[in-house]
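Following: one structure in structure tokens, then a few remarks.
With one protein chain withheld, the remaining protein chains of the complex are depicted in position.
So, chain A:
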Amino acid sequence: MKMLINVPETVVADALRGLAAAHPELTVDVENRVIVRRDAPVAGQVGLVSGGGSGHEPLHGGFVGPGMLSAACPGEVFTSPVPDQMLRAAAAVDSGAGVLFIVKNYTGDVLNFDMAAEMAEDEGIQVAKVLVNDDVAVTDSLYTAGRRGTGATLFVEKIAGAAAAEGMPLERVEAIARQVNENARSFGIALSACSTPAKGSPTFDLPPGELELGIGIHGEPGRERRAMMTSGEIAEAAVEAVVEDLQPRNPVLVLVNGMGATPLLELYGFNAEVHRVLAQRGVPVARVLVGNYVTSLDMAGASLTLCQVDEELLRLYDAPVKTPGLRWGV
């Protein structure tokens, strides 16, 4: 597998140096791996910190800036960051109003953020946590680690970021983040496996005539493998899985997300099919995002996230945002 890298050991640091060069409005600590909006801490505002493995760009570093995250901690590729990074991030963005950790439900992320929260509280920083677990491909049960956190992370970070920007207190920002997560569901499809720099070859074997339904964002295989389907058939499967679980009564935000290697031509076509199926099911659409936002390196495929919104959530979603990966209203 050919990759535009130097050596696998430095891919994350190299990417951070590049992010810093492209975005002087961010403070990028390459050595300690913390990305902070340059004007942090913002007086009177709750700090929003997220993070997770690298390889999902623009998540999370690309979502740092006014109206969204205050700081992000990138881990190694597909590996959770370590508590030291989160503690540094929390200290950098805490204005005294407290810090919200936005954590995707993966065991590593949960454990490291839990440890960081304890350490931060020891240092007198007030911390709240919200767990994102929107992936309907994984059934909830007492015997598993629970649903994965995937595409809904973008909506949680955007909407909670707007709440923080309005100066809402920590409990309120946390409640809104939870509300977004509870109203969001996702489903992913892989047309190819991704290749991690460390391994240099696809992480699982997906024959040309087949696809994986219900994939996560770490190159892990999905729940089911089927013969290749058309965009329309995939949209039907994805919308059905999400809508059956969410049972939306209000308008939804739609995220048609590319996994990294699928061109926009295909994503827009898929979006058309998603809209066709949503219309058939009578689900009203409030806003739509199409693009690569929560990626999985060079995986081909897409994920669909729907987030049911009321007036307040929609207002916060529409509020100005200025980050490398998401920008409007400014």
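Quick notes on this one:
Note that contacts are C-beta pairs under 8 Å (C-beta built on N, C-alpha and C of every residue); 3 or more make two chains touch, one makes a residue touch a chain; residues count from 1.
Just so we're on the same page, contacts and distances are computed from a predicted model.
Missing chain, UniProt protein name: "Dihydroxyacetone kinase subunit L", from among "Dihydroxyacetone kinase subunit L", "Sugar ABC transporter substrate-binding protein", "NtaA/DmoA family FMN-dependent monooxygenase" or "Pyruvate ferredoxin oxidoreductase".
In the complete complex, the residue from A:M115, A:A286 or A:L314 that touches the missing chain is A:M115. From the options A:M3, A:A198 or A:L264, the residue with contact to the unseen chain in the full assembly is A:A198. For the options A:D14, A:D29 or A:D84, the residue in contact with the chain missing from this view is A:D84. Considering the full assembly, A:R148 is the residue among A:H23, A:R37 or A:R148 that touches the omitted chain.
On the side of chain A, touch with the chain left out of the figure occurs at residues 8, 53, 75-84, 106-108, 111-112, 114-115, 137-138, 143-145, 148, 196, 198-199, 203-204, 216, 218-221, 223.
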